[in-house]
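All protein chains of the complex are present and in place, except for one that has been dropped.
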């Protein structure tokens, strides 16, 4: 007997789990994103720990806007690897065309969730490509990561913004200031 | 004996309080923003209450990006009323020049915090100017609200996005789905 | 003998042509976008003609950011129709999930090119869904247009912004003001 098709209903846990699973499948270890965060923030917070960085990366990944951008970007990378895109789009994504900026647009939808203070950190890591970003951006390695490298940089920038907001709150509590 | 000047340190509570105080001083009652939210959302959530709408408006106002945009926008409105701006800027803000879009830009920095799903609601209320927005936009009444009307619409759109996210979470809990 | 693969080099004309061809294949007639523009702008410019509206739509389509967004959005719609997406993404795009906002993000990358004055027009048509947008948004008709309806609204909003800028320039020339 056939199973009747259930009406669509968003299942947030499935979307969240798929986001983490696909980052993993595409070779992204969350610890490597945490390392980018540490690189961006340690000069401001000398006592910042890798645990805190990782925890903030995990929190960023719980935001639905972030999950939507991650899944959509990885999807386009995969389809480009499989050669399944409209030829003109295929060419631009496969070759990480400089005048194709949809990857930056998806990245910005991630950064925006934690506000404009993350813009600078995003641009900085996206230009310098430290750590994991160098590997993701290496065109000689086979997989296409036109979207993923920008997305990973954006997650790191967002986690950095989240830390800046949290550290301010901690400071105010320590100073005995009334909380908001 | 003179009081030595204390080094600057952000006081989040003061910024949050100033945001609410200035909205009030400029004639914005949070209940009126809640009414915009109700107007935008009741067709999707027939059981939505004014208390929920107001509560979501209050939560939006706790976000620092929102506070920054509110204070900056109201500041520019006030200075335009006082005639204190650079003449060319004075002219554009005083007359709500159609080709001056910094008011929309500040409004968007508010909407963005709750993600792109608020874009449409913002544009819709900003065009139709229902309720409080009609009053704020009435040029015959004296005060200049070039920024404030867009900001109020953006707060309503953000609160609407926040409700959409919350309602989905409630639905999943009711369905006994595992939470994220 | 095999044809050696040519090194990649962006061909702008091909991208521009593909953009127009795919809009056509997906059932979008540029005249229908021009009608949206007319609807948005005629109250401000009573002498505005359909020719002008169409001409402005055509000019918007020459912008590369616009072409990138159009091709990427249509691509995702098509792949959703074919059921080729990651299951969680497939579900969200196929059902035009309210909490999936990448369609609005791509639309905004179009509107942004002509500046923030288009934000309001975009939100307005996206909410009211007049003319062609009603058809594109009708879920009973078969094709998936989760991205395309937002993109068409964004092109109309951009063309409206372009007209607002041009009309101001015309007015200044008529007034004999020195040009910039």
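Going in written order, the chains are labelled A, B and C, and every chain counts its residues from 1.
Convention: contacts are C-beta pairs under 8 Å (C-beta built on N, C-alpha and C of every residue); 3 or more make two chains touch, one makes a residue touch a chain.
Since the structure is predicted, the reported quantities are computational estimates derived from the model, not experimental observations.
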Legend entry - Contact with the hidden chain (one of B:54, B:69 or B:117): B:69
Legend entry - Selected residue (touches chain absent from view) among C:10, C:48 or C:84: C:10
Inset, instruction - May I ask you to list the residues on chain C that touch the chain which is not drawn? - result: 9-13, 16, 62, 64-65, 109, 112-113, 115-116, 165, 168-169, 171-172, 175, 177-180
Legend entry - Sites on chain B contacted by the missing partner chain, in the whole complex: 8, 10, 14-15, 18, 22, 64-65, 68-69, 71-72, 74-76, 79, 84-89, 91-92, 94-95, 97, 99-102, 105-106, 109
Inset, instruction - Would you write out the residues of chain A that touch the absent chain, in ascending order? - result: 98-99, 101-102, 104-105, 107-108, 115-117, 119-124, 126-128, 164-165, 168
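Following the convention adopted for this analysis, only the chains that are shown with their structure count from here on.
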Inset, instruction - Could you label the chain A-chain B interface same or different, taking same to mean over half of its residue numbers are used by both chains? - result: same
Legend entry - CA centroid of chain A to CA centroid of chain B, Å: 28
Inset, instruction - Specify, in ascending order, the residues of chain A that touch 2 or more different other chains. - result: 10, 64-65, 109
